[in-house]
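Just one protein chain is left out here, and the rest sit where they should.
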Amino acid sequence: MKKITQSLFLFTILSCTSNAAVNDFCVADLKGPDSPSGYQCKPPNTVTVDDFVFSGLVAGNTTNTFNAALTSAFVTDFPGLNGLGVSAARLDIAKGGSIPMHTHPAATELLIVVEGQITAGFMTPSAVYSKTLKAGDVMVFPQGQLHFQVNSGNGKATAFLAFSSANPGAQLLDLLLFGNSLPSELIAQTTFLDVEQVKKLKARFGGRGIDYS
Amino acid sequence: MKKITQSLFLFTILSCTSNAAVNDFCVADLKGPDSPSGYQCKPPNTVTVDDFVFSGLVAGNTTNTFNAALTSAFVTDFPGLNGLGVSAARLDIAKGGSIPMHTHPAATELLIVVEGQITAGFMTPSAVYSKTLKAGDVMVFPQGQLHFQVNSGNGKATAFLAFSSANPGAQLLDLLLFGNSLPSELIAQTTFLDVEQVKKLKARFGGRGIDYS
Amino acid sequence: MKKITQSLFLFTILSCTSNAAVNDFCVADLKGPDSPSGYQCKPPNTVTVDDFVFSGLVAGNTTNTFNAALTSAFVTDFPGLNGLGVSAARLDIAKGGSIPMHTHPAATELLIVVEGQITAGFMTPSAVYSKTLKAGDVMVFPQGQLHFQVNSGNGKATAFLAFSSANPGAQLLDLLLFGNSLPSELIAQTTFLDVEQVKKLKARFGGRGIDYS
Amino acid sequence: MKKITQSLFLFTILSCTSNAAVNDFCVADLKGPDSPSGYQCKPPNTVTVDDFVFSGLVAGNTTNTFNAALTSAFVTDFPGLNGLGVSAARLDIAKGGSIPMHTHPAATELLIVVEGQITAGFMTPSAVYSKTLKAGDVMVFPQGQLHFQVNSGNGKATAFLAFSSANPGAQLLDLLLFGNSLPSELIAQTTFLDVEQVKKLKARFGGRGIDYS
Amino acid sequence: MKKITQSLFLFTILSCTSNAAVNDFCVADLKGPDSPSGYQCKPPNTVTVDDFVFSGLVAGNTTNTFNAALTSAFVTDFPGLNGLGVSAARLDIAKGGSIPMHTHPAATELLIVVEGQITAGFMTPSAVYSKTLKAGDVMVFPQGQLHFQVNSGNGKATAFLAFSSANPGAQLLDLLLFGNSLPSELIAQTTFLDVEQVKKLKARFGGRGIDYS
Partner (left out) sequence: MKKITQSLFLFTILSCTSNAAVNDFCVADLKGPDSPSGYQCKPPNTVTVDDFVFSGLVAGNTTNTFNAALTSAFVTDFPGLNGLGVSAARLDIAKGGSIPMHTHPAATELLIVVEGQITAGFMTPSAVYSKTLKAGDVMVFPQGQLHFQVNSGNGKATAFLAFSSANPGAQLLDLLLFGNSLPSELIAQTTFLDVEQVKKLKARFGGRGIDYS
């Protein structure tokens, strides 16, 4: 009897809580459209713990031209991150490898070194902030700053990355300049690189030199 | 004649104003999906004054186990709040009743006492901020803090609540710990409560003790 | 013995919690400067429950030209609101009185009617959203919209207001147009009011007509 | 061979970059619904440079009752602005013309004078901030403040405007008060204007006086 | 000669860049006051790479009552995080240990398991989201949700944490309820725990039961 009254009361509370559930988290419906604040929310009753768990933040394959691999746990991999302003990745760099100059246009990066030695840094027009990091060191790269990570040790290096966005972009400078159809002369004019250097890197990064009008 | 020129001019202004209307407010289309920033906007030409008005923020029924009632005016009750970062509720607590320990995970609460006497407070690990409030007193509970409200007077107590979110969650601690399927042993391990105490409250709040693996 | 170990452990947790205290709330040091995000924080160890409680949200004196009074509980009255994006006020309107046309440039307003009858509304260039409200009705006025509240009943009217800012501005249209030194001719030119009307209201609201160059 | 390995690597990077593309910008799908954070994003593979370019921020027709024209480049004109918090407009004011008192409820305006002389200002209840501006002068009108721009020179005046919103509203005070169906008596009561003045301006701005209940 | 002209030009660019430096990052002056947006910025010319690097995110001492340790890299440890909305920590849990029920009132937590087995979860009033995680698994705990982490394996467990705040609070439920001066009767009334249970845990967590008025 009393039990029934209570259940009714709990139902009242739960009804305002189920609104809350929509609001306290918003698991991405990745089949729907994105928006400036993120993806639409899945209906709360379809959310499961697996929306909040990502498996596979493990060593990537570093047998490539950079001897490095980036494994991501972003909202498109992991819908529970939607709207929460944080994501993660794992960085593996073989001996002699590096993550070349790149930016995250809309996210700050935190680098947590767990194994090996990484020399990392970012630059402003007036200064370089660069340091050689070991296991247990953490470095922050503020949003939009051009930065790099080099394995400067004698073995492999491993790090975890955290980002201040559920869906950080990663833009390699070489791909921005040399990986697309920007004309070689225009690149040379706006970077002061020699045209020969530009063409050499376009050949490496797959860019096609075309004219524009 | 001049009237026509003017109308054309006004039309020009209105055309940029109708864009504004989409932006200056965004009434929720509650039949559509939610997103991290709120619901989609209803077409501006379908918006009426009733989207901006909620009726029924009146005394709730307090004949329940807590001798208290929370009546909400959140975005799901009141689509004009969408995207505006504010909502309201009414709190009625009968003599001897209380709103037990709870949190609003993503909203600050403002408590405006209008009748009776309420002892309210929130805690940090190092301090308690608790006070006995009378009509005309206002207390703020910062976002995410565990807090409570007790009718400490000789009659009923009434208050209005404002929240810094259009859709604040309300999570009663007893429902979080004892109202769901979290195993009793795990609750005991992570709260240091005695298992008997946990089982007693699970029986009261409807939780079913199951094993996990 | 065990107790000591535990205390050390608690100290560790508390040390990270005391950081949290700085962050989970930031009580305004009203003697210090303001900033775009609010006032500087008082040192956490000087914060008391009275920083989170405001007393005196009671009936204001309505014996004035508008037969109305606004009593505020904003951050400058109530330092615990600092940085939390919400504040409150009480509105008392005697029979026949009103709060004339006004805006809150950077805050949404929620009006909770508790006694009497209030006709309230806001306008866009293409529509009026106006309604007559009774006790238990709530109306929202989106940020920056020109709005009004009139006591349209036979007795006094009382309401509580919540704002989506810790420090909302309140700008009465008559004071903006007629309460300052804006030249009458310029007001007339930019409002299409007759100069005589402008001068009549400047006399009422204390504005001094001066020339500009 | 090595080329293939590299392509695979680039593909890996690009896959996380294509997520980024969704996030680093979100071009509006103007056929879809709006939300508090803006429109849904077009699929990245359908985005072209024309989404990021608006053509036609040129002189508007000033042969109207205000001798002025506002030409806008807002998100509804220019989908690449979606979610980026900035937009532009061009202002042309013929000799003797003006942009009457108006507000942008949710945007700050920056006025860049390029030709002629403009007297512009905004008011608070306690002060007027007004100045006569020439080419090369820039003035800022903080969000939600009532402001005006008058051509106070001997020829035409031209300015560019920037707004802190992709979709700023523009609300002319005369249209808010006199352009809609707000009853004349209510306008008079809430502005202290004479009813005759109200009716005269309703006739000019097209408002229809009706009763309310 | 040409060099000089160029230097002058670079100086012009640098002057606007040095403004940028203030804005692109704002390294905390931890000796100054905090604010709702974070600490004041150190003068850019006093910033060094060490402001962006934290050393010591290593295994904490788990010989305590919880057999667990949390090592933090928050803004108060690491001033370069100021204003960037992200921070990190390391979690070490010995066999049989756990991080008991706790909340971060204003931050989302990301848990990256690097060694061992951790059973973690959070609850809403209507659901439990709990899972047993292994190395390479990542779980997200949305802002303000009550959650726990238990070492459910046969050896020690290690994880890195990322937070969506530069200064996340960490509030252990037992310290909130039992570690301070909240009266036992009030705790019992607002949690439905038996008074004996409350007193037993107050004795363990150091709370002093006092009366209030």
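When the chains are written out, they are named A, B, C, D and E in that same order, and each has its own residue count from 1.
FYI, contacts are C-beta pairs under 8 Å (C-beta built on N, C-alpha and C of every residue); 3 or more make two chains touch, one makes a residue touch a chain.
As the structure is a prediction and not an experimental result, all values here were calculated from the model.
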Missing chain: touched chains present in the view: A, C, D, E
Residue among D:39, D:66, D:148 or D:163 touching the omitted chain: D:163
Which residue of A:44, A:83, A:116 or A:179 touches the chain not shown here: A:179
For chain A, the residues touching the chain missing from this view: 98, 100-101, 103-106, 119, 121, 123-128, 130, 132, 142-146, 148, 150, 169, 171-177, 179-182, 186, 189-194, 197, 200-201, 204, 212-213
Chain C residues that touch the omitted chain in the full complex: 33-37, 60, 63-66, 69-70, 72, 74-76, 89, 104-106, 165, 167-172, 175, 179, 205-206
Touching residues on chain D - with respect to the absent chain: 13-14, 17-18, 20-21, 24-25, 47-50, 52-58, 73, 78, 80-81, 84-88, 108, 110, 112, 114, 121-122, 124-127, 129-131, 133, 135-145, 160, 162-164
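Here, only the chains that are shown with their structure count from here on.
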Chain pair equivalent in interface to A-B, over half of contacts matched, among A-D, C-D or A-E: A-D
Far-end chain from chain A, centres as C-alpha averages: C
For chain B paired with chain E, centre-to-centre distance based on mean C-alpha positions, whole Å: 26
Rounded Å distance, chain C centre to chain E centre (Cα mean): 34
Chain C, residues touching no fewer than two other chains: 13-14, 17, 20-21, 24, 121, 124-127, 130, 142-145
Contact pairs between chains, per stated definition: A-B, A-D, A-E, B-C, B-D, B-E, C-D, C-E
